[in-house]
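Please see the structure below; I have some questions.
What follows is an incomplete set of chains from the complex, kept in their original frame.
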Amino acid sequence: MQDIRFGGDYNPEQWPEEIWLEDVRLMREAGVNLVSLGVFNWGIIEPAPGEYDWSGLDAIVELLHANGIGVNMGTPTSSPPAWLRKAHPEIRLVDAEGRTLAGGSRHGVCPSSPAYAEACASIVDKIAERYGKHPAVKLWHIHNEYGWANVECYCEASATAFQGWLAEKYGDVDRLNEAWGTAFWGLVYRSFDQVEAPAAAPPGVNPALRLDWKRFSNDEHVRNYRMQREVIARHSEAPATTNFMIPNCEGMDYRRWAGTVDVVSNNHYLIAERPDHQIELSMSADLTRAVANGPWMVMEHSTSAVNWQPRNIAKTTGELRRNSLAHVARGADGLMFFQWRASRAGAEKFHSAMLPHGGTDTEVWRDVAALGNDLKKLSAVVGADVAADVAVLWDWESWWALELEWRPSVDLKYRERVEAYYAALWREHVTVDFAHPEADLSGYRLVVAPSSYVLTDAASKNLRGYVENGGHLVVSYFSGIVDEHDTVHPGAHPGALRETLGLWIEEFHPLHERESLSLDSGAAGRIWSEHVRLDGAEAVARFASGPDAGRPALTRHDLGRGTAWYAATALDAGTGLDELLATAMDAAGVERPQGVPDGVEVVRRGAHRFLINHTGQDVQVPGAGVDALDGTAYDGRVPVRAGGVVVLADA
Amino acid sequence: MQDIRFGGDYNPEQWPEEIWLEDVRLMREAGVNLVSLGVFNWGIIEPAPGEYDWSGLDAIVELLHANGIGVNMGTPTSSPPAWLRKAHPEIRLVDAEGRTLAGGSRHGVCPSSPAYAEACASIVDKIAERYGKHPAVKLWHIHNEYGWANVECYCEASATAFQGWLAEKYGDVDRLNEAWGTAFWGLVYRSFDQVEAPAAAPPGVNPALRLDWKRFSNDEHVRNYRMQREVIARHSEAPATTNFMIPNCEGMDYRRWAGTVDVVSNNHYLIAERPDHQIELSMSADLTRAVANGPWMVMEHSTSAVNWQPRNIAKTTGELRRNSLAHVARGADGLMFFQWRASRAGAEKFHSAMLPHGGTDTEVWRDVAALGNDLKKLSAVVGADVAADVAVLWDWESWWALELEWRPSVDLKYRERVEAYYAALWREHVTVDFAHPEADLSGYRLVVAPSSYVLTDAASKNLRGYVENGGHLVVSYFSGIVDEHDTVHPGAHPGALRETLGLWIEEFHPLHERESLSLDSGAAGRIWSEHVRLDGAEAVARFASGPDAGRPALTRHDLGRGTAWYAATALDAGTGLDELLATAMDAAGVERPQGVPDGVEVVRRGAHRFLINHTGQDVQVPGAGVDALDGTAYDGRVPVRAGGVVVLADA
């Protein structure tokens, strides 16, 4: 049985060697079994072109190995050394404003630069050659946070690469013209080399150009990853990963990364000023599980505050434990932190760490050590899956397209609706999967489509088939409007869902800023109203105010053996959203945990049930089994202390 | 008798040919008599340099002609093709930040570029040669929205053109030094080629340089228009226009376009989030009439929502009709829309159209068809003028100069005061003309100068003569401060109006943000206070609070046979502004419609009176005549339904 991976980024080069021994002693004390090395050490191991210094890295790998701690070996390509920038100024990133970015930080290089790629291949080859067969190396950590600050580059090399990418995708430039609708404004191209990168331009840049640019920009990072992966494979059989940032790196479509990594790993940092940051964490974990299609690992999270948010709110007592076990509950088989020991210098010295500036007589350190030791008792969950009856549709392409310029309202935000529906389900203790609109949905009793703005013909057909075959579908407004080129489906909106929903939209009626309206059901709506024309569906509720007063606001359409619901406004949490979902779940036969107090997260993973009490009160949750951490047996009601967590193994 | 022009932009190239026949059938159904073609088709008709494809355009022109629909033939120069940008990268616009703008949209080219001008001349020549004598072509639509996104370019070619423009204007560089006051900060020039374009610079750029740069930038677009006009005249006798954007394109001084167009046409889009957007529409129409010095036409407006505002609020029931007839009432002899059929792709697919995505079973389509048929009954208004007793002064140069950097207060906004005075008159059902400060004002009983910051010596003399000869003048603060070079008139403020107003200003006292003050008349003021020193005038009201408590706030000066009023603060609507205007109108003998309910717009145009009910209640308006649309005769009280319009022909 494999243990849950536990550890963090380790940067011994920032410390004198006498500290290393203390580090390793404390790692053992805390149950650390894996550390990430060398994520940013390029300038140290290759101080000048072709000149290598392995002394430090060799020593630390041996030290860790001798102490039974595994190595997650990094490739340091996200922070190319100063000499490379000096020798090849053309690798510097050019942003959308035309600014050539300066150094002194990481990431500021062009992902399409040949000179950069060549230098990457060279250093990765050297590292893999040296450590590829070392028994300490359990995992490869390629690059760091692809897309963090250099997701898009607008230099000439990038523009040329984009033209090549388009040529490969479309073959013939007239297929591009057709796909992009370039007849509009006469923006037709005669050859691929006439296409410009969509840098700063007058408003109204072709949206299909923007979408393909985003796909291309993502793919250039995939290309770099694949190249590094292949180099490593020549020297090592250890698995490889790169740390994703799901879903807080909007520029990366992680669906396009499918099949690239051996282990999906994710960085997740609380958005600490959000009052609902715990729900955001759950959503990140569920999305990561969707990307992994099974278990995954946290590559970075924080023991307490970070340093790059406006106000870096520290975690409260017990929050580190609750966060960590929520990740495990939702599929994580590893919990790594950035970073082991708090830095004294540099940009991130105010970032929390496993070992804070204040040392071991601190709550953070005690919590880290306790967590490491708790995790040893949870090895049984490794590899187990999380089951869900409900799927929420998620598609990076809808996110990208929905938030391009010149939409009906700036209040239309992809995540706004997804999070609203997700949060409503979370509050009902319903665990969900995220799924792509073209995925096989037949295993779900209920599918929710909060913001499916882009739906391809295939997705349209998929959703219709899902309903006809007995599925239950809840759709929110501004879904099914366009295809993958941001072209409106023919006929009335929503073209991809008209028949499934049994209605069409005569006109959109975005609301004024902060305007709200009411439904005759008593629910409230914001952001959106529209003129719904029924064509098979029936009105479940009608607008009682606003531009469409008297017209349908919530509809239901029985189709084949299933049912499709539609909400024509941004239902607020409470009466509106919760009632709609409750009705749909009842109809779909979705079972929800009963008797669970508000604010308590309940997630089943394999043979374990995680009970996480986010409230300030001691509670009791119905259930039976054995506490995996302390061995207590329960049969009926499980007490969970204020802020506490119980992991219940099936009896 | 000519019909009112009715139709819209037509872009058949976005649709398969089978749609064209449906289009023309529906156009006839709706009474369309004119469509704009080819506004953006450069890349389609000239797919490569010197290679032309007329097939589509030929066919559509014939089809329209066969169906009795006239053509407003565009020149496609606002959207130059990708091949031109590729072949001549130097035509790309450089903005004030030094960014070279990318393609993928329209307009992003330098208006001073020789290569661009040459390509424009060439394509216009080809189009005019081909269609110049075609009987379907009723009008030429040159370019599109001059100044929309490329009003100013900061490339080297532009800087050189600017130097030439200055040399032509000033002849001798010492005249420029004198005019610009370059002794300040020692910014003197020894030759014209030392003048730089005023791109990003440290704060405090010479304001006279900025003003001349704005004039130059405007004139470069005029130059392009004139060039195209001359090319067309070689092939065609049809009249020509270009679509202005009055007054929402701050960069264009449409007074400098006088004499360039055969027909003044204007694009007007509701600023839908403004609660007073109906008044803004009226003001735009009145301003356009001033530019046209008579009837004009709407070249673009929308049937409902646009797509480029933050929240694109749709029109409410009846609003399309009220908007359209308000334009006609204020001088429009044509009502064209952007666009005929809603696009499926591109940047503007969420813009409303005459034929929406939802097709003909929609309120928008029914309203469009009804409007087209109503307009046929209003042919009698074509060519008729609108009479006004009151003029409001308007001058783009004051707008530009008033909002340059380093004014006494950022709350000083040109349009803020103009709109405040205009709206107060609108609410009193008073139709106004807009006039330039140097224009002959002798025909007006009352002249209002809300923001006449720039007044030349000629304007100063003009206004004084107007009053001395019996005119009534109402002036708001910060008027008459500088001359055309933004140089303060000698002596105390307001130098150009001191004698006319019989007072001088010892010191300006801008208020704090959101501060307000009161007058002893009970009125309230915002933004501004000042220390008024009477020198012939008398105080009509005094400040009761604020930095000038006890000092004059409203004054009156009898001069010759007339009277000049002055308001030393931003009077709020209600007591202050309305009372001042009522007093002045009474004194001037301005007659106002009596018995008209609030929110009902009443405008006389020639032998017709337009009664437009913007309220939600049925109302009655005093009047007599025959309803031009349904033939009902009224004698005494005319009922106008909630949201409705009655056009009353004199009996």
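The first chain written gets the first letter, and so on, giving A and B; residue counts start at 1 in each chain.
The rule we apply is simple: contacts are C-beta pairs under 8 Å (C-beta built on N, C-alpha and C of every residue); 3 or more make two chains touch, one makes a residue touch a chain.
These numbers were taken from a predicted model, which means no experiment stands behind them.
Of the identical chains making up the complex, 2 are displayed, while the complete assembly in this file numbers 3 copies.
Simple rule for what comes next: only the chains that are shown with their structure count from here on.
Centroids of chain A and chain B (each the mean of its C-alpha atoms) stand 48 Å apart. The residues of chain B lying in touch with chain A in their complex are 11, 13-14, 40-44, 47-48, 76, 79, 81-83, 85-86, 93, 95, 97-108, 148-150, 273, 304-305, 307-308, 310-314, 316, 343-350, 352, 356-359, 362-364. Those residues of chain A lying in contact with chain B across their complex are 97-98, 154, 180-190, 193-210, 405-411, 485-488, 490-493, 504-513, 533, 547.
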